[in-house]
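There's a structure below that I have some questions on.
Apart from one protein chain that is not included, each protein chain of the complex appears where it belongs.
And then chain A:
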Amino acid sequence: MNYFPDEVIEHIFEYVGSHRDRNALSLVCRSWYRIERCTREKVFIGNCYSITPERLIQRFPSLKSLTLKGKPHFADFSLVPHGWGGFVYPWIEALAKGKVGLEELRLKRMVVSDESLELLSRAFPNFKSLVLVSCEEFTTDGLAAIAANCKRLRELDLQENEVDDHKGQWLSCFPDSCTSLVSLNFACLKGEINTGVLERLVARSPNLKSLRLNRSVPLDALQRIVARAPQLVDLGVGSLVHDPAMETFAKLMTTMNKCKSITSLSGFLEVTPRCLTAMYPILPKLTSLNLSYAAGIPGSDLIKLIRHCKKLQRLWIMDSIGDKGLGVVANTCKELQELRVFPSDNIGQHAAVTEKGLVAISMGCPKLHSLLYFCHQMTNAALITVAKNCPNFIRFRLAILDATKPDPDTNQPLDEGFGAIVQSCRRLRRLSLSGQLTDKVFLYIGMYAEQLEMLSIAFAGESDKGMLYVLNGCKKLRKLEIRDCPFGNTALLTDVGKYETMRSLWMSSCEVTVGACKVLAMKMPRLNVEIFNENEPADCEPDDVQKVEKMYLYRTLAGKRKDAPEYVWTL
């Protein structure tokens, strides 16, 4: 029903950015579908096996920016064996063949070979931005190709990747003519870099806003580099270790004083705590602080630092800060929206976090909406208090180090606590459970968690009813990942149609059998049902009654994939 010419509709669509909204537009009518697909520049694909690159290119000829995710989330925790898949090369090859004007590529949990980076660097003359998160297989050789060939590169952002350092001088591969860098993050690289080359690169990049260094940059080089980029907004300090020359340290402090724009700080992979005073000039303006890799900063120094960070909105920190430290955060960081507390490796150090820290945060930080909290224990009372204080949670992830620990005060499961969370936080989209939990918590989740999109469950529940409560109740569920729970075939097979409304389902060490998976695969041809068969020889067909160690199923329009390793059976 078009009362306007196409150009007008196209113009209106320009204002619609989010993927979901764009997807909704395309469903309205045929001409909107047509106009939308021709004008769409950014596409997000949450599962690289859900569609073929060819089909993507066919539908979106104006594609400029692509986000792809590969391995299932539990691959982060070593639950997916090596070689499972998620190869980016076929995508890059197809995009190159299709002469797509690719400018931006963002990959998460994918296998990225040097070959693919080399092809990427040559095939797209307008390529501007590469973001790799939790990827593997590439080396500094691949980075060298990107540096050398992407004439318009603005962003090279490497987050938490396993990269082999080949000692080549990849940084030197940025030509002198490259002056367009806006963001450079190589914190995850292990090897040495030529600090002189880096300094010159920074000096000729007037638009550089984000710079995250690895641990090989010593204090004097750090000072010189930051001095060249007073316009920085985001700084990642790799190493801040005591320099015997006191004047270098004083110089650094002066330099930091000149950085009026830094609002985001991270890193400190190696640190001498008393050197942190050099950072104090920028603390009051910080909105984002990530010290989750700064294992060398003891709790007392963390607390001293935090007292200066009154504007923090995002804080990632280690549990060495302790409950007391979280109390300081609660008193200081009134604008806090996102908090992540990671477990430190420190054995014998008593400071750790418990429910007390979380309660303090909930009382002091009413704007909190995202939480990832590793702790030693949790109580129902605390969760109920938190639910009352913070009804705005969008993401709530709790990881008790002892996965099945009950409430230590009452010895009860944590059903009531999590029940309070889902009942109070009506906008909750992501939830991760831990602690001792019965089927009851799932009853609550099914009843109240109406906006829930992603749920992670481990060592919980008592029967199939638990999983069924969730599948029946959570209408917006997209990703469900379950490990070590007593959910079996009845739960899996009761509502097979549900899985086509979801991106994926992961079940490992549960009670599901091979036979049930076969039934499911047969009933739902548009699902890939993969079972991982690690212990048996490849040609040995397991019994239908045999329990499945790991199952991953996902909806797809691409059919059975051809790159699965031997141990993966797509039924």
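One rule holds in what follows: a residue touches a chain if its C-beta (ideal position, glycine included) is under 8 Å from a C-beta of that chain, and two chains touch if they have at least 3 such contacts; residues count from 1.
What we mean here is this: contacts and distances are computed from a predicted model.
The complex appears with one chain absent; UniProt names that chain "Auxin-induced protein" among the candidates "Exportin-2", "Sorting nexin", "Auxin-induced protein" or "Large ribosomal subunit protein uL29". When you scan A:N185, A:S205, A:S292 or A:S504 for touch with the missing chain, the hit is A:S292.
The residue touching the chain not shown here, chosen from A:R37, A:H242, A:K324 or A:H376, is A:H376.
The missing chain, though absent from the display, is touched by one residue of A:G142, A:G364, A:G473 or A:G488; that residue is A:G488. Across A:S26, A:T39, A:N161 or A:T332, the single residue that touches the chain missing here is A:N161.
When the missing chain is restored to the complex, the residue among A:T39, A:Q436 or A:S504 that touches it is A:Q436.
Think of the hidden chain as still there; on chain A it touches residues 74, 76-79, 134, 160-162, 188, 269-270, 292-293, 295-296, 318, 342-348, 350, 352, 354, 374, 376-377, 399, 401-406, 411, 413, 432, 436, 438, 456, 458-459, 462-463, 483-484, 486, 488, 509, 511, 547.
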